[in-house]
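Let me begin by handing over the structure; questions about it come next.
Of the protein chains in this complex, one is absent; all others appear in place.
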Amino acid sequence: MGPLGVVLWTMFGVAVGLGFSWMPGFHVYNVIALLAVTGGAITFIPQEAFPFFVLGALVSFAYSSVISTVYFSVADDTMIFMLFPTQRYLVTGRGHEAVLMTLLGALAGSVILAASMPVMPLILPFLRDILNQFITVFLSALVVFMFMSEWLKMGEREENRLKRFLKAWSQILGGLFVFLASGLLGFVVLNTDLLPTTVAYVRLTPLFLGFFGLPWVLVNLLSGLPVGEQDTSDEVGTDWRGLLSGVFGGALGGYMAAFFPLITGGMGALVAGHITSQRGDDTFMVSQGANRFIYYVGAFLFLFLPAASLTRGSAAWLVSSIYQPKTYQEYVYSIGALLLASGVSFIGTLALSKLVARIVGRWFKQISLAVAALLVAIAWALTGPMGVAVMLVAALIGTTSVFFNTRRSYCLGVLILPVLISMTGYTGVAMKLLGLGV
Amino acid sequence: MRGLTHYLSGLSLATFFKPLVAAVAQGNLAILVPAVYAYLPDFLDFKVWKFFEKWDFHVDPAPQEPGLNRAPMTVKVSSLTPEERYRFYRLEGRASRIEDSGDKLSFTLTDDTGSIRVEALGRDRRDLLSALGGLEEGDAVAVSGYLDYRGEEPVFVAADAPHPMYVAERVAEAIDYAYEHGEARVKVENIRMIGDTYRRFLIDLDGENRTVRVVMGPIIALGGMPLEEEPVPEHRRYAEARTRHRFVKKYPKPTVIGGFSGTSIGFRREGDVVEEVFLPWHREWSHSFTVGAFLAALLYLALAALGSSLAAPLALASMLGYWAHVVEDQLGYMGSNLLWPFTKKRTPGLRLGESGSPLLNFSTALLMSGFIVANLNYAVPRPPIALPYGELLALVSAPSAAMYAYAVAKWLRQRGEAPEEAEEKAVEEVLEEEEEEIGGA
Partner (left out) sequence: MSAEDRLRVLLEDLYSRGAKPRRKVNLKLLAAVSVILSVAGLAVIVALGQAAQAPLVRISDVYGNFLMNYATVRVRGKVTSIPYVDNSTGRLLIRFPVDDGTGSMLLYIYSPLSAEALRRGLIPLPGDVVDAEVQVRVRETFTYGIVQALSAFRIERVGGEPIPVKTLKPGMAETLVVVEGEAARIREVGSGVLIDLDTGAGTVEVLVPKFISFMDRRLYGELASLQPGARLRVTGVVYLYKGSSPEVVPRRPGDVEVLGAPRVVEATVSQLPGLEGERVRLTVRFAGIEYVKEERGYRLLVVDSTGRAEARVSREVMERVDPFDAFSSPILVEGRVSGGVLVIESAKPLGRWNGSTVPLGEVTAAWKGRIVAVEGEVVSVRSLGSVAVATLRSGGAELRLFMPGSVYSGVKDKLVEGARVKVAGYVDVYKGQVEVVVYTPLGVRQ
């Protein structure tokens, strides 16, 4: 395939990504999966162009998904639930600024990623060989740390000491419940034929839509606070220090998440935020941008590294089952495609953000409902009625995390717990315990 | 230092113990215990001890409405007793006998428990009228404000904040209490209002004049951004209360209470004066070598009783992890109570950099990760990095060594730093520690 083909298919991926991934809870993996399941894409895209198509889609996803993060997640009117930095910006009419700041982070992330690709083959294989057999340790270490470092937000005003303690700890216990419950759900879905094994690749989709998409709709519908007028001028309130600190921390977290299987961008960000001692909303948003970009795109780019044999992330697994890039030429193309897609996505997302900023205040509830309907439709299309049932249970668990004021990322127990069980050799025991046969 | 840096240090130290690394191959995750131990001092402080702190004075200038988690709380007229003076509340009732002078609006508010005269001055009058869209005799209204007295007569002053005197009087009282009883702990709650907004206020302790000053600041968003430009009206912006006894405050900046949570202040009598102890529940017993040794001994006994072959290395690694936390914190300003209960006070830190310093955190985390990589490299049957152990250790520590050297050079230059400045940094350090998880979702 020549450079023209690379450009063409990358841009096609970008278009698909921009078109879908601004919707809340709608992951680009789902888009690719949907295209794959409905059969169309796989047949009309040439096999060796497929990695570039996915690369384009992933890049634009890393950019445009910030729109749903910023505009479509508001808590209830009394704000019993703590606001995330992006939400704080939104309710003060600075949603577009938050988008822009995250995009700047993503742009910096793409430059860092492109620049670091040539040195990656020198370091990564060593690290992989050393750390591979200790993945269980790192994964469990991170889970333990997440629970231990939970910032207790409640309980300051209870009348006596024991009540204060219990109230505060209900948050940790709630988090534990969410982790275990989502883990249990994941275990059942992954180890049975509940969702048809013939579409195993998309079995996680209804789960993720349930955990991260639907609770958002639920909370929005509880909400009474209007999202007001948004300022859409392209200005950001930050300084170089905040920007650099954010980019550096974000990139670090992104690499970590990209390199270690199962560790997601959010968890990588938590780790990197600690290591580089970040503070401030602006820094946080910039780092989120860089982090997500490197996490999603970097993980996928490992696939292009000749002889590195690192398949990380759902998209990479899908692509590697269709076509595995093999040459250094493809590797060089991938860096070019990355930069191209990055520039186009930056501009596209900015325009999209302005558009959304204009309509979001007026149509908030309607958009929420429409998205909810869309999520249900996707789950149904991919995995049938049982997928919708599984999605609803996942949504309940996701909502629980909101009510306990605890980290939403505990829902990732859906993957982490089954994998930990499998890696420590307890799958058989757990199956017996749950009465799942064998 | 930040939580993860400590945690990583514990994990890193554990990888120096071959039996613990070997156990991983058998699916045994005991190697995580030292990491947990290394994080434990902060965990004990922030997740446990903080909630069990005994307060002698609980100062809540703006109680929250249960179920709404925001101030002001709606109360009945009859509950406004003299002790409630200056606190921020909300009343609901009917308005009568309305008098409006253009500058001052007053009316009687009556609910099913009684009546009280309400006054709204200047800006508060304007706000009230604009929010209500005018006021007519017999209207049912809700009004926020605080109780005050005109001579003997109780008055409810319409306001969007409590009066600062509430805090000033209680803090002054606490200082005298500490003088008389040796020690006092004060918990000052923050003021949280609707829409995740906060009313910022400052407490300034002026030992020279035996005065506690409190200033009401603007309404802010959680991140600290002010939402209003107009200052708080004169009559309820500022308050001061005098103490009977002498006190000193080494840290010159006022204590700011904003978003997130309130603060806890300790006062301790030293000789003839009362001294301020910042965040008295933090970095005390938990951050001591003695407690680390004790907890490690408990671990050893428990494991030995269970017949674990890893009892000795695990307990040893865990103790080192715990101690590493104490040592790492000692690099900063505030320091810790190193040998509790034998020592009574925190030993000031080395001041190499604030514990939240990105440089110190990053270089330490990098060093610890390097150790982990180096140690695990030799746990693989054919080590992927074919360097002698010593050389590999030197290689992975080099970048961090350079960064430490930079920090030390900076420290040498700044050694003459004024003591107040150091004290200030010490306070900022622990404040930051308290807010460390805020970004993470």
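We just call them A and B in the order they show up, numbering each chain from 1.
The rule is simple: contacts are C-beta pairs under 8 Å (C-beta built on N, C-alpha and C of every residue); 3 or more make two chains touch, one makes a residue touch a chain.
Every value quoted in this text rests on a predicted model; they were computed, and no experiment measured them.
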(message) Let's see if you follow the contact definition: name the visible chains touching the chain that is missing.
(response) A, B
(request) Sort through A:Ile172, A:Leu194 or A:Ile335 and give me the one touching the missing partner chain. (result) A:Leu194
(request) Pick out which of A:Tyr63, A:Phe177 or A:Tyr333 touches the chain that's been left out of the picture. (result) A:Phe177
(request) Specify the residue from the set B:Glu84, B:Asp139 or B:Asp206 that touches the hidden chain. (result) B:Asp139
(message) Touching the absent chain: which residues on chain A qualify?
(response) 36-37, 76-78, 80, 91-93, 129, 132-133, 170, 174, 177, 181, 184-185, 188-194, 197-203, 222, 224-229, 231, 317-318, 320-324, 386, 389-390, 392-393, 396-397, 399-400, 403-404, 422, 424-425, 427-429, 431-432, 434-438
(request) Write the list of chain B residues that the hidden chain touches. (result) 25-27, 65-70, 72, 90, 92, 127-128, 130-133, 139-144, 158, 160, 193-195, 197, 219, 227-228, 379-382
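The rule we apply is simple: only the chains that are shown with their structure count from here on.
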(message) Show me the residue ranges of chain A that touch chain B in the complex, using the header's touch definition.
(response) 75, 77-80, 82-85, 88, 91-92, 125-127, 129-131, 133-134, 136-137, 140-141, 144-145, 148-152, 155-157, 161, 164-165, 168-169, 172, 225, 245, 266, 269-271, 273-281, 284, 407-409, 423-425
(message) With touch defined as at the start, can you tell me which chain B residues reach chain A in the complex?
(response) 2-5, 7-8, 11, 24-25, 27, 29, 31-32, 35-36, 39, 43, 46-48, 51-54, 60, 64, 68-70, 189, 194-196, 221-223, 225, 227, 261-262, 356-358, 361-362, 365-366, 373, 376-377, 379-380, 384-385, 432, 435-441
